[in-house]
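Here the complex is missing a single protein chain, while all its other protein chains stay put.
Then we have chain A:
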Amino acid sequence: MEGVYFNIDNGYVEGVVRGYRNGFLTSNQYLNLTQCDTLEDLKLQLSSTDYGNFLSSVSAEGLTTSVIQEHCANKLYNEFNYIRNQLSGLSVKFMDYITFGYMIDNVVLMITGTIHARDKSEILSRCHPLGWFDTLPTLSVATDLESLYDTVLVDTPLAPFFKDCFDNADELDDLNIEIIRNKLYKAYLEDFAAFVSENIPEPSKEIMLELLGFEADRRSINVSLNSLQSDDISDELKRSLLPNLGKCYPVVTEMLAKSHDFESVRASLANVYEFRGILENGNLEDQFYQLEMELCRDAFTQQFAISTVWAWMKSKEQEIRNITWIAECIAQNQRERINNYTSVY
C-alpha cells in the first residue's frame, strides 16, 4: 500500500534523490580520476561528471586537496538543504534526525576547542553546516557539562540524549569529552531507531533499521577495540558506550563489553555472521566502508522509501572521501596506493 500514498508528499523528493543517485561516480569514472597526473587534470575530469564546473572559481595555484573536499562537501550540503526544504511532516523530522549526528560533532568540537584554548571564531568556521543551531556559539563558555546543559543544551534537539551523561562529575578533558560524545551518539542512534520503528512505514522502516543497526555495530566494534588501548575505561563504562541496537545486540554486545584483549574481541565477533572475519581480512575501516556502501546500494532497490535519502547521503559522503583520497595521492605522488577507495556503483 505504500505505493499509493507515498508520492503525494514525497514523490518529488524521491525522484530528485534518484537523479542524484544516477550521478554517482562509477568505477570507470574513478579509473579516469586515478590516471590524472595533476590536480588540474582531476578538476577537468570532475567537470565531465555531475560535479560540473564546481571548481571554476578556484585558480590553479589555489587548488589543493582541502579546497576540492570543501567544494564537494558544499555541493552536498546545498543538495541536502534543497531536499529538506521540499518536505513536510514526518519526512522533515526524518531529515532533522539525520542532522542530529552532525550537531553532536559540532557540540563536541566547540567544547574541545574551548578547553584547547582555541579562538571561538576559528572553531565556528570548522563546524558542520548541517549540524548548526543558533545557540552553538555560546558553547564556548564551557566550564562543566551540567552548567552547559542547563544554560544552552536543554533547549536544543540534543537535550534528550544527555540523560546518561551526568554520571561522572569529572572535569571536561579530552577523554571525558570523547566518552560524552560516544554516549550522545548511542542515545541518538537508539532514539532514531525508535522514531523509525514507530513512525516510518515499510519498506523504509526495514531498510533504515538495518542501516542504523550497521552504524551501531560499527560503533560497538570500534569502541571495543579502542578501549583496549586505554586503562581508564572500565567494563561498566564501556557497556554504557555500546548502543543497544544492531546485530551484535544483545549477546555479542555484552561479550564485547567484557573483552580485555584482541583475541576475546575476535572470538565475540565470530558469533555474528556478517563480522566473522572482519578483524583478519585487511583494514577494519575499509571493510566497514565496503559493507556500508553495499547496504546503501541495495537500499535503492526499494521504491517509495524515504530511506533513499539516508542511503544517498552516506554514499555521497563516501564518494567525497574517495575523491579526496585520490587527490591526496596525486598531490603526494603516491601512485601505488591510489586505488584504495571504495566504489560500488
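Everything that follows uses one rule, which is that a contact is a pair of C-beta atoms (placed from the backbone, for glycine too) under 8 Å apart; a residue touches a chain by one contact, two chains touch by 3 or more; residues count from 1.
Note that contacts and distances are computed from a predicted model.
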Record-based protein name (UniProt) of the chain missing from this complex, from "Prolactin 2", "ER membrane protein complex subunit 10", "EF-hand domain-containing protein" or "Vacuolar ATPase assembly protein VMA22": "Vacuolar ATPase assembly protein VMA22"
Contact partner of the left-out chain, one of A:69, A:140, A:240 or A:264: A:69
May I ask which residue of A:7, A:138 or A:226 touches the chain that does not appear here? A:226
Of the listed residues A:9, A:50, A:79 or A:105, which contacts the missing chain in the full complex? A:105
Listed in rising order, the chain A residues that touch the chain left out are 65-66, 69-70, 73, 76, 102, 105, 109, 112, 115-118, 123, 126-128, 144, 168-171, 173-175, 177-179, 181-182, 222-223, 226-227, 229-230, 283-286, 289, 317, 320-321, 324-325, 328-329, 332, 334, 337, 340
